[in-house]
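One chain of protein is taken out of this complex; the other chains stay put.
Chain lettering (A, B and C) follows the sequence in which the chains are written, and residue indices restart at 1 in each chain.
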Amino acid sequence: MKLHEYQAKGVFADAGVPVPDSKLASTVDEAVDAAEDIGYPVAIKAQVQVGGRGKAGGIELVDNAEEAREAAENIIGMDLKGLHVDRVLVEAAVDFVNELYVGVTMDRNEGEPVAMVSTRGGVNIEEVAAEDPEAIEREHIDPAFGMQPYESRKAVYEAGVDREVAGDVASVLRTLFQLWDDSDATEIEVNPLMITADGDVVAADAVMNIDDDALFRHPDLAEMEDEAAEDDLEAKANEYGFDYVRLSGNVGIIGNGAGLVMTTLDLVDYYGGEPANFLDIGGGAKAERVTNALDMVFSDENVDAVVFNIFGGITRGDEVAKGINEALESFDEIPKKVVVRLAGTNAEEGMDILNTDLVTVEVTLEEAVQRAVEYAEEEAQ
Amino acid sequence: MKLHEYQAKGVFADAGVPVPDSKLASTVDEAVDAAEDIGYPVAIKAQVQVGGRGKAGGIELVDNAEEAREAAENIIGMDLKGLHVDRVLVEAAVDFVNELYVGVTMDRNEGEPVAMVSTRGGVNIEEVAAEDPEAIEREHIDPAFGMQPYESRKAVYEAGVDREVAGDVASVLRTLFQLWDDSDATEIEVNPLMITADGDVVAADAVMNIDDDALFRHPDLAEMEDEAAEDDLEAKANEYGFDYVRLSGNVGIIGNGAGLVMTTLDLVDYYGGEPANFLDIGGGAKAERVTNALDMVFSDENVDAVVFNIFGGITRGDEVAKGINEALESFDEIPKKVVVRLAGTNAEEGMDILNTDLVTVEVTLEEAVQRAVEYAEEEAQ
Amino acid sequence: MSILVDNDSRVVVQGITGGEGKFHTRQMVEYGTNVVAGAVPGKGGQEVDGIPVYDTVDRAAREENADTSVVFVPPAFAADALFEALDAPLDLVVAITEGIPQQDMSKVYRKLRETDTQLVGPNCPGVITPGQAKLGILPGNIFESGNVGLVSRSGTLTYQVVDNLTKRGIGQTTAVGIGGDPIIGTDFVDALEMFENDPDTKAIAMCGEIGGEDEEEAARYIGEYMDTPVAGFIAGRTAPPGKRMGHAGAIVSGGGGTGTAESKIDALNDAGVPVGDTPEEVVDHIEGFL
Partner (left out) sequence: MSILVDNDSRVVVQGITGGEGKFHTRQMVEYGTNVVAGAVPGKGGQEVDGIPVYDTVDRAAREENADTSVVFVPPAFAADALFEALDAPLDLVVAITEGIPQQDMSKVYRKLRETDTQLVGPNCPGVITPGQAKLGILPGNIFESGNVGLVSRSGTLTYQVVDNLTKRGIGQTTAVGIGGDPIIGTDFVDALEMFENDPDTKAIAMCGEIGGEDEEEAARYIGEYMDTPVAGFIAGRTAPPGKRMGHAGAIVSGGGGTGTAESKIDALNDAGVPVGDTPEEVVDHIEGFL
């Protein structure tokens, strides 16, 4: 779960990481009031989870109420890289002399967290990492012991942070690591961490990703989940308990098992179609889950056809087929054409059972995908 | 720092370890009131830090106010193995069907904590350990990871704890380990951990030793230190910042360095005397510290003579001698004879400087101890 | 021959009394797996289908001489179960559990590296040596004994490829599901090395997916050390950056875009490994090797 900037900053502030004064606003008036309260200059920042907000016009710096109103009018309601901006964060502008990057993430190859510091803050850090990996100092942290204070200092000094602020930056890094550890984060980043003329250290942006699998032990963070979701359909998937990712195509995809569903997406693309989503309904195929999955996919107005790809392993194909039939029969009308392909244990028996009045049945994965792409093309015309 | 039973039980209760209802009382009336409040039967327990209180008459079980008064009268003010009983803990008696032992301590050989469980609770566990070591299940805990839940279960099941209460006992063990970890304890013991007929688990006694060297980060526990001290002189030593242990002999001992002071005690014994104390004044020998050390030793009414044994290492003997002279001169009268022996760097210059009107100077450690033992014998007669 | 598991494996099932544990234990036993014990705290002394249950893995391993465990313990308690298995110790631990918090696994992995235990998973379907034994939840009936090794990050995708192989009459030595989590015990290189050293394995199918750099490392390993031919498949070519595609480990990092299918396919091709565009194509390559 990726937190919004305003959520992450709230968490940072509670943990003792200095952040600028700020207020969340969802109307232009609220934004202007917030700006007046905070005092100019303020930044008005679109709260959508996408990189490069600034360049895309999602962040404006304003000096008075008039500019604040204009900026809020521009930003609230705008479409930013495909996402609708509902809210802005109105935040005191920081007068900085230096911008650093600090972060903590999981190095999955080593199975260990890694703390990162760079003096090249304020720019796309992944570009820095690609062009000049030496510019980012990395310090692996032993997960058994947690971050030792010397490790934070080593990272900061080796990164070349000015000695005057090194102690404070190391302290921020330790707090971020503690936060990472305490909140089961998978990623925490501050970019830029601003250094003011007075030598103060301020987190001007905040990225925080929480491990979905650990939310059960963080009820406070889990509460932020609905607000964090970018998309109504993704929020719906959370409710249903599906692994779901929305994409921009028109072929809806339902399958079981992450690898097989990804493969189905890839095949849709391979055969000239465009996948509309990733949806893994998991093991088995009880009627209720199938119904919910179809509801999800049909709710996506972009969808023109659906491919349903189930590999029956332990769950037998005939049982899966019964579940699909039951689910399909619960619809008054199947709004888009559905292609089903069953494989694995008792697949043939399953395919015999499927109600071909409601769905098209195909034997191989490749055929099923091609058929769905075909249907989608027809429907789109 | 060893906590009193009532202090340790307070800490236990805060951590969620079940303890019986109890109240501390320092007068007979308070004890009877407490017993009436709690409801009979209650145990009246002397709050002194010594093993085998029960056998020595320091614990009585009473069934009514009359018995409570009698018991309180017996115990408050008694002398229990050399310690004066100022306070009693009045505690609800637990109706148990089983007594276990659980504890966490540091295995210094391995440098690791070890959790212990035994079904032979309620008796002297060190005797059990000596006679039948197999009766105590030990589980070493990795200090980097802390106790894993399975380790608590393994210890409890392997010790042979009844399956009905095993889960609860394992949970108590985990809480105790967490407490050990959180409070920088060196030792935590519950003996007995009582199992009631209803299957409840209750800590009927509580031993908790805190690492003196870690008190700086536990201000709440450090506050208990004065109350925990068994002896006025030991409390005074805490104030002065001396390592001090009171013994029962009549030769006062002051020296620098733990090993050398212990050796001085041993030599007093070896030459037929009895050491009155261990007192390490540490490095250097500034006049103020010498004065405080002499004040400590002279405050012990048992002391008949004092031996002062300093090895000057980096600190030169002549400087030490000056400090001793200055300290001695600050006394109107030296109440007992003091023998001084200086060794190491510039020892001869130091001995020349010492004011022999106030002290006796000896050249070797052996001679100095023998002289002090002699003086003490004379004074004692 | 085979790798990891065979007739001699003596298996303890952690979580044998739970719904999944009970069901799959029966399936494993039916397949011929030598399940000698279960381990569930507080359930010691019970039996599941005649298999004795112990309170601790340590006790189960000692009493029944177990050397292998399969873990069906729910995610909140799974790390503890893995620590317990590592401490017993056992030779092989197969963790089926999906959804173990990443930081828990990071600690387990740290401990794992101090032991001689081989961990497979978590979040994996398990390991099967057709005709001998299976550990986990793989559907035994689609497998056939033969000479192709299979290693995969995904469950149903493995089944898909195996089904295609078996239908063409190509059997398998052993199939290993290494799991879809970001931190796993046995990785591609480990499994490939075992297959390389197995004289009966004549070709290997390797199913990777987006996220991480395991496939790239495997490609380097294949190029440098392997004689056995490998055919690959990479799922997730169409996955957008920054989104978790079902598996916790299947995520292309945003911006810089590491962990992409492209990078993995390129690396494998550079190592001489053909990568199929469809599962069928992978099987075509394998057929070509034999």
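We adopt the following convention: a residue touches a chain if its C-beta (ideal position, glycine included) is under 8 Å from a C-beta of that chain, and two chains touch if they have at least 3 such contacts.
Please read all numbers here as calculations on a predicted model, not as lab measurements.
The chain not shown here is in contact, across the full complex, with A, B. Which of A:Arg69, A:Arg138, A:Lys154 or A:Lys322 touches the hidden chain is settled by the complete complex: it is A:Lys154.
Shown as candidates are B:Glu5, B:Asp280 or B:Asp300; the residue that touches the absent chain is B:Asp280. For the chain missing from the display, the contacting residue among B:Asp37, B:Asp95 or B:Glu112 is B:Glu112, taking the whole complex into account.
The missing chain, though absent from the display, is touched by one residue of B:Ala56, B:Met78 or B:Leu247; that residue is B:Leu247.
The residue touching the chain not shown here, chosen from B:Val268, B:Met296, B:Val340 or B:Val361, is B:Val268. For subunit B, the residues touching the chain absent from view are 2, 51, 106, 108-109, 111-113, 124-127, 129-130, 142-144, 181, 184, 186, 211-214, 216-217, 243, 245, 247, 255-263, 265-270, 275, 278, 280, 311-314, 343-345, 364-366. Remark: the residues of subunit A touching the chain excluded from display are 142, 145, 148-151, 153-154, 157-158, 163, 166-167.
By our rule, only the chains that are shown with their structure count from here on.
Of all the chains, the one whose CA centre sits at the greatest distance from that of subunit A is B. If you tally contacting C-beta pairs for each pair of chains, A-C comes out on top. A straight line joining the Cα centres of subunit A and subunit B is 57 Å long. Once the centre of each chain is set as its mean CA position, subunit A and subunit C turn out to be 28 Å apart.
In subunit C, the residues touching two or more other chains are 107, 111.
Counting partner chains per residue, subunit B has residues 142, 145 touching two or more of them.
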